[in-house]
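Shown here: the complex without one of its protein chains, the others still in place.
Let's look at chain A:
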Amino acid sequence: MAMRKFAVVIAAAGLGLAACGQSSGGGSGDTIELTIAQNAIAGGKNAAAAGFVADWVIPKFEAAQKAKGKDVKVKFVPSGVDDEQYKTKLSLDLKSGKGADVIDIDGIWAGEFAQAGYIKPLADVVGPEAESWDGWSQIPESVQGLATYEGKKYALPVGTDGRVLYFNKTLFQKAGLPADWQPKSWQEILDAGTKLKSSGVPVPIQINAGTAMGEATSMQGVLPLLAGAGGQVEQDGKWTGAAQPLKDALGLYQKIYGGGLGDPKLQQEAKGRDKSFQQFAEGKIGILMEGDYFWRGVVNPATGVAPMKDRDQNVGYALIPAIEPGKGIRGQDFVSMSGGALRTVNPNSKHPKEAFELLAFTLSPEALKEETKDGNVRITPRTDVNKEILAGQPLLTFISEKVLPLTAYRPPVAVYPQVSVALQEATAAVVGGTAPDQAAADYQKKLEGIVGGAGNIAS
């Protein structure tokens, strides 16, 4: 008796589970349920983007579909965490065959996600309409490259960006430095730092280092410096080991953090990057290397996480100089690094066609114009839109006209994120007191393990 009752309970529970599984599948009735996920959340990280999706994209898209006679419901799945954590969450979602229908990823994850089968060529997931999307003709070749892996398009590019040196004009004035500062060599950065220091600025220079800041250390730190010293992390399949450019880049870290021009502790703290934003906004940091995200999303007086009311008057920006004029990559005087986000359709989506329509809708001219109005301007992937919206935006025009022509991109290969971590560890070691040559040698040893032996390292 007892056994039978127990069996009934188990069976009932099983049915219940099965029933749950079915109802969450979404396909019931003729309502199509779509989800869209970004690392953005109302009241937190990328709040403007989150608000735009919730308040404009979703109602407009649902209305447009309704006009076509389709009942589509869209839900926004927010996140507000570090990019590394977002990536972990996303990979676990995709690995288990779940995740939102339309997802945002960092361009640099495309390679490893594609290799793992987490994302698939749009033509396979969606069909020919992905290749014939009318927006492609408006997107520059280099930006399309961000979404391309082994010759196939895996996503639509959401935009691109560039890195510059930001500086606080008030602090500069106090230190007797010009408001239109443009250093022409690393030594001039250090000289400015010394002057700032003697005028009482607590943190004269902040160039991201260490592992706690993750990819921000690579993109806003060691990679632009490496490019400024004439090096590239990878070129024609060969990786840069403990060569002179890396030693030079690590040497600059030593001069800044060993010489009291930067705050080594800030590079170690779990929330160090957020703190560096806060300190810049509070006027405690003189010079900061960051991307245009800093201008748009951090010190933005309206929607930034560390808003500066006087941003337009008080925050200056300059190109990142090579170690000495003409010594950067391709013999350049100035350098930068660029990346960009991608947006794609989850291969697990039950409604890939509708998901692609939603995806394309978010990158239509009218959506991009709506998204970028009221002080939320960013560099969109579309030249037709950029022409209109960048007018009257000094920093973004600066980046699109002066920085993008001389920028460099990270190698679009699956192993790059591991190499990036090894680079971050090298900077952490130097900030912690290790000699640059030693840190470079340790890096090369790790690199050999990651890229499959010394044969893949440029000699």
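Basically, contacts are C-beta pairs under 8 Å (C-beta built on N, C-alpha and C of every residue); 3 or more make two chains touch, one makes a residue touch a chain; residues count from 1.
Here, contacts and distances are computed from a predicted model.
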{"item": "Chain left out of the displayed complex - its UniProt protein name, from \"Carbohydrate ABC transporter membrane protein 2, CUT1 family\", \"Multiple sugar transport system permease protein\", \"NADH-quinone oxidoreductase subunit K\" or \"Ribulose bisphosphate carboxylase large chain\"", "value": "\"Multiple sugar transport system permease protein\""}
{"item": "Touching residue (missing chain; options A:Gln115, A:Asn348, A:Gln438 or A:Asn456)", "value": "A:Gln115"}
{"item": "Hidden partner chain, touching residue among A:Ala212, A:Ala242 or A:Met289", "value": "A:Ala212"}
{"item": "Selected from A:Glu62, A:Glu188, A:Glu269 or A:Glu370 as touching the chain missing from the view", "value": "A:Glu269"}
{"item": "Those residues of chain A which, in the complete complex, touch the missing chain", "value": "3, 6, 10, 84, 88, 91-92, 95, 109, 111-113, 115-118, 210-212, 265, 268-270, 275, 414-415, 417-418, 421, 428, 432"}
